[in-house]
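Note that one protein chain is taken out, while the other chains of the complex remain in position.
Entry: chain A
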Amino acid sequence: MSDLKKTGLSSAKRRQFLGDAARTACGCAVAATFLTVYQAQAKALPADAIRPPGALTEEEFLSACVRCGLCVRDCPYDTLKLAELGETGPATGTPYFTARDVPCEMCEDIPCVAACPTGALDHSLTDIDDADMGVAVLIDQENCLNFLGLRCDVCYRVCPLIDEAIKLEMTPNTRTGSHAVFSPTVYADACTGCGKCEKACVLPESAIKVLPRRIARAESAEHYRLGWEEKAKAGNALVPGVIDLPDRVPDAGAFEPVFQPGKGQ
(Lines give C-alpha, C1' and ligand atoms only; values in the text may rest on other atoms or scores of the structure.)
Protein backbone atom coordinates (compact mmCIF):
# COMPACT_ATOMS: atom_id res chain seq x y z
CA MET A 1 0.00 0.00 0.00
CA SER A 2 2.69 2.42 1.02
CA ASP A 3 4.68 1.29 -2.01
CA LEU A 4 1.78 2.14 -4.29
CA LYS A 5 1.46 5.51 -2.65
CA LYS A 6 5.15 6.14 -3.11
CA THR A 7 5.17 5.39 -6.82
CA GLY A 8 2.03 7.42 -7.28
CA LEU A 9 3.70 10.36 -5.62
CA SER A 10 6.92 10.03 -7.56
CA SER A 11 5.09 9.78 -10.86
CA ALA A 12 3.18 12.96 -10.02
CA LYS A 13 6.52 14.54 -9.19
CA ARG A 14 7.96 13.27 -12.41
CA ARG A 15 5.01 14.73 -14.33
CA GLN A 16 5.59 18.06 -12.68
CA PHE A 17 9.30 17.88 -13.40
CA LEU A 18 8.67 17.09 -17.05
CA GLY A 19 6.13 19.88 -17.22
CA ASP A 20 8.62 22.36 -15.77
CA ALA A 21 11.34 21.20 -18.09
CA ALA A 22 9.03 21.49 -21.09
CA ARG A 23 8.04 25.02 -20.09
CA THR A 24 11.66 26.09 -19.62
CA ALA A 25 12.64 24.50 -22.93
CA CYS A 26 9.83 26.35 -24.70
CA GLY A 27 10.91 29.63 -23.12
CA CYS A 28 14.46 29.02 -24.25
CA ALA A 29 13.29 28.11 -27.75
CA VAL A 30 11.41 31.41 -28.00
CA ALA A 31 14.47 33.33 -26.79
CA ALA A 32 16.69 31.40 -29.21
CA THR A 33 14.40 32.29 -32.11
CA PHE A 34 14.52 35.99 -31.28
CA LEU A 35 18.26 35.86 -30.88
CA THR A 36 18.75 34.10 -34.20
CA VAL A 37 16.63 36.66 -36.05
CA TYR A 38 18.36 39.54 -34.30
CA GLN A 39 21.86 38.30 -35.03
CA ALA A 40 20.94 37.77 -38.69
CA GLN A 41 19.92 41.42 -38.91
CA ALA A 42 23.01 42.57 -37.06
CA LYS A 43 25.27 40.83 -39.56
CA ALA A 44 24.91 43.61 -42.13
CA LEU A 45 28.15 45.56 -42.25
CA PRO A 46 27.77 49.11 -43.60
CA ALA A 47 30.02 49.93 -46.56
CA ASP A 48 31.89 52.71 -44.75
CA ALA A 49 32.74 50.57 -41.71
CA ILE A 50 36.12 48.97 -42.31
CA ARG A 51 37.47 46.07 -40.30
CA PRO A 52 41.03 46.23 -38.90
CA PRO A 53 43.90 44.69 -40.88
CA GLY A 54 43.94 40.93 -40.95
CA ALA A 55 40.24 40.60 -40.13
CA LEU A 56 38.83 37.26 -41.20
CA THR A 57 35.92 37.26 -43.64
CA GLU A 58 32.94 38.95 -42.03
CA GLU A 59 31.20 35.62 -41.42
CA GLU A 60 34.23 34.10 -39.69
CA PHE A 61 35.04 37.36 -37.93
CA LEU A 62 31.67 37.38 -36.18
CA SER A 63 32.29 33.87 -34.92
CA ALA A 64 35.78 34.64 -33.67
CA CYS A 65 35.84 38.15 -32.21
CA VAL A 66 34.96 38.31 -28.50
CA ARG A 67 34.59 42.10 -28.65
CA CYS A 68 37.32 42.70 -26.08
CA GLY A 69 38.74 45.88 -27.55
CA LEU A 70 42.39 44.84 -27.19
CA CYS A 71 43.02 45.71 -30.85
CA VAL A 72 41.50 49.14 -30.23
CA ARG A 73 43.77 49.75 -27.26
CA ASP A 74 46.95 48.77 -29.04
CA CYS A 75 46.37 50.95 -32.11
CA PRO A 76 48.75 53.88 -31.64
CA TYR A 77 46.70 56.16 -33.89
CA ASP A 78 43.30 55.59 -32.23
CA THR A 79 42.04 54.41 -35.58
CA LEU A 80 39.83 51.66 -34.29
CA LYS A 81 36.67 51.86 -32.22
CA LEU A 82 34.13 49.37 -30.93
CA ALA A 83 30.60 49.58 -32.28
CA GLU A 84 28.21 50.75 -29.58
CA LEU A 85 24.78 49.30 -28.99
CA GLY A 86 22.15 51.08 -31.04
CA GLU A 87 24.43 52.75 -33.56
CA THR A 88 23.75 51.84 -37.17
CA GLY A 89 27.08 50.18 -37.69
CA PRO A 90 28.73 46.81 -37.43
CA ALA A 91 27.65 44.18 -34.92
CA THR A 92 27.64 45.58 -31.37
CA GLY A 93 31.04 45.54 -29.72
CA THR A 94 33.08 44.65 -32.80
CA PRO A 95 36.04 46.79 -33.90
CA TYR A 96 36.01 48.91 -37.07
CA PHE A 97 37.15 52.24 -38.39
CA THR A 98 35.84 55.00 -40.58
CA ALA A 99 38.54 56.00 -43.04
CA ARG A 100 37.36 59.57 -43.40
CA ASP A 101 37.71 60.07 -39.62
CA VAL A 102 40.95 58.25 -38.86
CA PRO A 103 42.51 55.98 -41.46
CA CYS A 104 44.81 53.06 -40.73
CA GLU A 105 48.46 54.14 -40.74
CA MET A 106 49.64 50.68 -41.74
CA CYS A 107 52.02 50.14 -38.81
CA GLU A 108 54.88 47.90 -39.76
CA ASP A 109 54.54 45.75 -36.62
CA ILE A 110 50.72 45.60 -36.91
CA PRO A 111 50.05 45.94 -33.14
CA CYS A 112 46.29 45.50 -33.55
CA VAL A 113 46.75 42.03 -34.98
CA ALA A 114 49.37 41.10 -32.39
CA ALA A 115 46.96 42.12 -29.60
CA CYS A 116 44.04 39.99 -30.77
CA PRO A 117 43.66 36.99 -28.42
CA THR A 118 41.21 35.11 -30.61
CA GLY A 119 42.72 35.35 -34.06
CA ALA A 120 39.69 37.25 -35.37
CA LEU A 121 42.54 39.36 -36.72
CA ASP A 122 44.57 36.72 -38.46
CA HIS A 123 48.06 36.39 -36.99
CA SER A 124 49.38 35.03 -40.27
CA LEU A 125 49.32 38.58 -41.58
CA THR A 126 52.91 39.68 -40.99
CA ASP A 127 53.46 42.17 -43.80
CA ILE A 128 51.05 45.08 -43.53
CA ASP A 129 51.35 45.62 -47.30
CA ASP A 130 49.42 42.35 -47.68
CA ALA A 131 46.50 43.69 -45.65
CA ASP A 132 43.15 43.69 -47.36
CA MET A 133 40.78 45.91 -45.44
CA GLY A 134 39.01 47.06 -48.57
CA VAL A 135 39.72 48.71 -51.89
CA ALA A 136 39.88 52.41 -52.69
CA VAL A 137 37.61 53.44 -55.52
CA LEU A 138 37.70 56.83 -57.21
CA ILE A 139 34.01 57.12 -56.87
CA ASP A 140 33.25 60.55 -58.34
CA GLN A 141 35.16 61.53 -61.45
CA GLU A 142 32.92 64.54 -61.98
CA ASN A 143 34.18 66.24 -58.84
CA CYS A 144 37.72 64.89 -58.51
CA LEU A 145 40.03 67.84 -59.12
CA ASN A 146 42.50 65.77 -61.12
CA PHE A 147 39.74 64.61 -63.43
CA LEU A 148 38.78 68.24 -63.89
CA GLY A 149 42.29 68.83 -65.19
CA LEU A 150 44.03 70.19 -62.08
CA ARG A 151 47.06 68.70 -60.34
CA CYS A 152 45.66 68.04 -56.89
CA ASP A 153 47.30 64.61 -56.60
CA VAL A 154 46.78 64.54 -52.85
CA CYS A 155 45.33 61.03 -52.65
CA TYR A 156 48.16 59.77 -54.79
CA ARG A 157 50.85 61.47 -52.70
CA VAL A 158 49.60 60.20 -49.32
CA CYS A 159 49.30 56.58 -50.38
CA PRO A 160 51.78 54.41 -48.43
CA LEU A 161 52.02 52.30 -51.56
CA ILE A 162 52.40 55.17 -54.00
CA ASP A 163 52.84 54.07 -57.61
CA GLU A 164 51.79 50.57 -56.69
CA ALA A 165 48.32 50.88 -55.19
CA ILE A 166 47.54 54.16 -56.84
CA LYS A 167 49.07 55.60 -60.00
CA LEU A 168 48.48 58.75 -62.00
CA GLU A 169 47.48 57.82 -65.48
CA MET A 170 47.84 60.36 -68.20
CA THR A 171 45.14 60.87 -70.80
CA PRO A 172 44.65 63.85 -73.12
CA ASN A 173 42.44 66.55 -71.71
CA THR A 174 39.77 66.73 -74.40
CA ARG A 175 38.25 69.84 -72.88
CA THR A 176 41.30 72.02 -73.29
CA GLY A 177 42.62 69.90 -76.08
CA SER A 178 46.22 70.48 -75.11
CA HIS A 179 46.74 69.30 -71.55
CA ALA A 180 46.80 66.02 -69.80
CA VAL A 181 44.43 64.61 -67.21
CA PHE A 182 46.30 62.77 -64.47
CA SER A 183 43.64 60.38 -63.31
CA PRO A 184 44.31 58.73 -59.94
CA THR A 185 43.91 55.02 -60.68
CA VAL A 186 43.75 52.38 -57.97
CA TYR A 187 45.24 48.93 -58.49
CA ALA A 188 43.12 46.68 -56.35
CA ASP A 189 45.70 43.93 -55.93
CA ALA A 190 48.11 46.31 -54.23
CA CYS A 191 45.65 48.55 -52.39
CA THR A 192 45.34 47.61 -48.70
CA GLY A 193 42.24 49.68 -48.04
CA CYS A 194 44.01 51.75 -45.41
CA GLY A 195 41.88 54.76 -46.29
CA LYS A 196 44.68 57.35 -46.22
CA CYS A 197 43.56 58.57 -49.64
CA GLU A 198 39.94 58.88 -48.56
CA LYS A 199 40.98 60.79 -45.47
CA ALA A 200 43.22 63.12 -47.44
CA CYS A 201 40.93 64.00 -50.34
CA VAL A 202 40.65 67.79 -50.32
CA LEU A 203 36.98 67.87 -51.30
CA PRO A 204 34.31 68.42 -48.62
CA GLU A 205 33.12 64.90 -49.40
CA SER A 206 35.84 62.58 -50.56
CA ALA A 207 35.92 61.66 -54.25
CA ILE A 208 37.91 58.51 -53.45
CA LYS A 209 36.51 56.03 -50.97
CA VAL A 210 37.51 52.72 -49.50
CA LEU A 211 34.84 50.10 -49.99
CA PRO A 212 34.66 46.47 -48.98
CA ARG A 213 36.01 44.25 -51.71
CA ARG A 214 32.62 42.65 -52.27
CA ILE A 215 31.23 46.04 -53.29
CA ALA A 216 34.31 47.48 -54.96
CA ARG A 217 35.23 44.64 -57.24
CA ALA A 218 33.66 42.89 -60.20
CA GLU A 219 34.55 39.32 -60.88
CA SER A 220 35.84 38.12 -64.21
CA ALA A 221 34.26 34.98 -65.58
CA GLU A 222 36.45 31.98 -65.05
CA HIS A 223 36.69 31.01 -68.72
CA TYR A 224 37.69 34.46 -69.97
CA ARG A 225 41.18 34.64 -71.40
CA LEU A 226 43.07 37.78 -72.31
CA GLY A 227 44.30 37.19 -75.85
CA TRP A 228 47.48 39.17 -75.55
CA GLU A 229 48.50 37.42 -72.34
CA GLU A 230 47.83 34.01 -73.84
CA LYS A 231 49.84 35.01 -76.87
CA ALA A 232 52.77 36.13 -74.76
CA LYS A 233 52.58 32.90 -72.78
CA ALA A 234 52.55 30.79 -75.92
CA GLY A 235 55.31 32.87 -77.48
CA ASN A 236 53.52 33.02 -80.81
CA ALA A 237 50.12 33.64 -82.37
CA LEU A 238 47.50 31.32 -80.90
CA VAL A 239 45.85 30.58 -84.23
CA PRO A 240 48.64 30.24 -86.75
CA GLY A 241 48.07 31.37 -90.29
CA VAL A 242 45.62 34.14 -89.54
CA ILE A 243 46.38 37.28 -91.48
CA ASP A 244 47.08 40.14 -89.11
CA LEU A 245 45.17 43.08 -90.53
CA PRO A 246 46.40 46.55 -89.58
CA ASP A 247 44.64 47.96 -86.47
CA ARG A 248 42.48 50.98 -87.03
CA VAL A 249 43.86 53.77 -84.90
CA PRO A 250 42.03 57.10 -84.64
CA ASP A 251 43.49 59.47 -87.21
CA ALA A 252 45.92 61.70 -85.33
CA GLY A 253 45.46 64.44 -87.94
CA ALA A 254 41.72 64.69 -87.24
CA PHE A 255 42.38 65.88 -83.68
CA GLU A 256 42.58 69.66 -83.83
CA PRO A 257 43.93 71.12 -80.61
CA VAL A 258 42.26 74.36 -79.63
CA PHE A 259 45.46 75.92 -78.37
CA GLN A 260 48.18 75.76 -80.94
CA PRO A 261 51.40 77.52 -79.96
CA GLY A 262 53.07 79.29 -82.83
CA LYS A 263 49.79 79.72 -84.70
CA GLY A 264 49.57 83.30 -83.47
CA GLN A 265 46.63 83.42 -81.08
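Please note the rule applied: a residue touches a chain if its C-beta (ideal position, glycine included) is under 8 Å from a C-beta of that chain, and two chains touch if they have at least 3 such contacts; residues count from 1.
Following the convention adopted for this analysis, contacts and distances are computed from a predicted model.
According to its UniProt record, the chain left out of view corresponds to "Ferredoxin-type protein NapH" among "Carbon-monoxide dehydrogenase small subunit", "Ferredoxin-type protein NapH", "ABC transporter permease" or "Catalase-related peroxidase". Of the listed residues A:Leu45, A:Leu62, A:Cys152 or A:Val210, the one in contact with the hidden chain in the full complex is A:Leu62. Screening A:Glu84, A:Asp127 or A:Asp189 for touch with the missing chain picks out A:Glu84. Residue-level contact of chain A with the missing chain is found at 20, 24-25, 27-29, 31-32, 35-36, 38-40, 42-43, 59-60, 62-70, 72-74, 81-82, 84-87, 91-93, 115-120, 123.
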